[in-house]
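The structure that follows is given in the form of structure tokens.
Here the complex is missing one protein chain, while the rest keep their positions.
A, B and C are the chain letters, set down in written order, and residue numbers restart from 1 in every chain.
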């Protein structure tokens, strides 16, 4: 009752850790068997190794957190030679999150990493708001995002999902632009740009100044955007943004996501992904669903047949 | 140590209730003396009375709430004839929040309401995301917002503050556009568009579908935007978005706001505004400030002299 | 109304997921009528941001105590149910108008559904005190959810229906009402909207008072979250606020939905 089919992906269940919150899986493999997961979205990989931003890189906010990791990662070569081969011991599809400062960098990473046998899809991180060059630019202008998507599609051996940034006026326009450019799917949302000031020092807690907001605080924004986008495009959406419990997962599916990713919650409860996978069937049954797919888009599918506004 | 001077406004203190969370003051007047407040931002007034959206109109979210009131208000005539005269018994400047579906409607309301003796400033609500006509449009396109600001400035007898919507890609561009159009100040942020689905019914809890997110959850976004805007314009910013306690007030001032408004917190603690006013002097002293103005913009003023990034 | 810390005297389950909480504090002095409610801040964390509106089920001005009966269903009421005696709760109230006890001189019919039953208890007590004869019709989903049947019986004739027939009559309060054909001067009711609608349809010419529910922001009339259109005025902007003009309305005063 949990299997989900998406371009390039045959998921045992619709639950996967979100990029950047799970590294390359080594740490969580000490806690549980990664083969239980629907998929794994690995940390953003760039062409060269990156150290990232100065610390502090995280700060807590009400029901949320800010991060400005700055895409720290060991670089394409090491990911191809060490991380992905290590991950291949698990029976789980890998979605490789890739980032870059130029179209050429994205293209180069996409071309190589999509050849790894366990990489079943790419996730184009066009929206990381932390990295000063690139990131924010690609993700906020429809044409730019479309152009990048097309370039990556041309070289990728696997389906390409584009990860949308919520820091835009018109999320539907972004989604349509990447769909038109050939994206096989959409993942959303990345973090919202935020800031927290330490009143004692008068300065940002995060050394970088601003950071990306994630966690339950952003959930209503994620749900709204998924609700809007999933109705406007034909390609599937993988939803994320503040999911903490099984009802949150179902809320995202009902909003229109076909599968969900869990980010920040992994820090709060390192076992959250497997606990959600275990809890999902019962909760679905309780709510009267025989298969997880039945939830998908229910919020707007229902709307079309009956209106909930006052006569 | 709390007085603040802003265009049109001589504030006893920098604390005021935000529009829509305080009605026209009648209810809170039963709880405390409204003359204690720095100012009052009254509920959005439109030319004609409005009933607003179907109910439910509010929903709770993690550390936040959604609302889709739909600008319910008794209309310009009643506000001029009943609400404002009633408020004139208190020694407190009124900031009249105005809304409309067309430029003409805004202009008409602005022209009349700015003549009321206790209305010391207007707050142009260009960003209410709930009303299908108008609202979202004015607040998300710099040129449109600028045009509206200019039109209202032409007829207003008092300074005009423009209330920015956070649902945009480039908040600084919006701020600059309204500054250029003659705005005397900026208030920010209005609510973020969000949604919550009841998993049992599969539908939005809010009858309107989507609603505006406010409360502590949005605070990091508000702080970031105020930080960006206050550095980019010469006109003053009144900050709001998730303020709950005295440290939150100071955080907003340090981000660059000259005064702050309290919205959702009034529902959580109906005495919050006066409690903050009472608590502010001590906390300022504790942090080493002699006057509230010393906090303003400290986060970016400090930055200019010394960098906090790694060498 | 005031915002006050009230002390929990007791807090315990009385039916499946139904809790009874007794609170003590000066706020009780301000209660004027049965059917008023309070807004509770579950705890001092922000994640459950809003206050929860709960009706006053019983109050005793001499002892400074009041009783709330609530269903622990969502996150907030579940947290509330874990509170223990001697802990303090942040209560704002009393709020709303309440039931007009004085509208009945002789005989009243009280109809409650599920978690709408509690406010009828204080109402019934006060009616009885005024020499009014009361008849109660209470509806629940199932036997495990039934509460206060005994307490109501002590005040007057009491009929109970459960949807699944596991206790009392099988069906809804309307089934009992249709069968028993009660005579009464006034009908007071609180419960789910479909029940209120059925009552409204059944007794269009009677003196009926209905207590409504809606999701609330402020609870005091400032935010326009809880409005209902006035009946006479469906196409323009006439409205009443449930939190201040209500929660109790005279039949026909407002539209039951939207």
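Observations
Assume a residue touches a chain if its C-beta (ideal position, glycine included) is under 8 Å from a C-beta of that chain, and two chains touch if they have at least 3 such contacts.
Computed from a predicted structure; not experimentally measured.
Checked against the hidden chain, the listed residues A:87, A:162, A:244 or A:262 yield one contact partner: A:244. Only one of the listed residues, A:15, A:41, A:59 or A:197, touches the absent chain: A:59. When you scan A:7, A:23 or A:281 for touch with the missing chain, the hit is A:23. Within the entire complex, the positions of subunit C that touch the omitted partner chain are 43, 45-48. Take subunit A: the residues that touch the chain left off the picture are 20-23, 26-28, 30-31, 43, 49-52, 54-65, 67, 69, 72, 74-75, 205, 207, 215-216, 244, 264, 266-271. Within the complete assembly, residues 62-63, 216, 309-311 of subunit B touch the chain that is not shown.
Going forward, only the chains that are shown with their structure count from here on.
On a Cα centroid basis, the chain most remote from subunit A in this structure is C. Compare each chain's C-alpha centroid with the centroid of every protein C-alpha atom shown, and the nearest one belongs to B.
Between the CA-based centres of subunit B and subunit C the separation comes to 36 Å, rounded to the whole angstrom.
Chain centres here are Cα means. That of subunit A falls 33 Å from that of subunit B. Across the assembly, subunit C contributes 46-47, 258 as residues in contact with two or more other chains. In subunit B, the positions touching at least two other chains are 54, 61-64, 207, 215-216.
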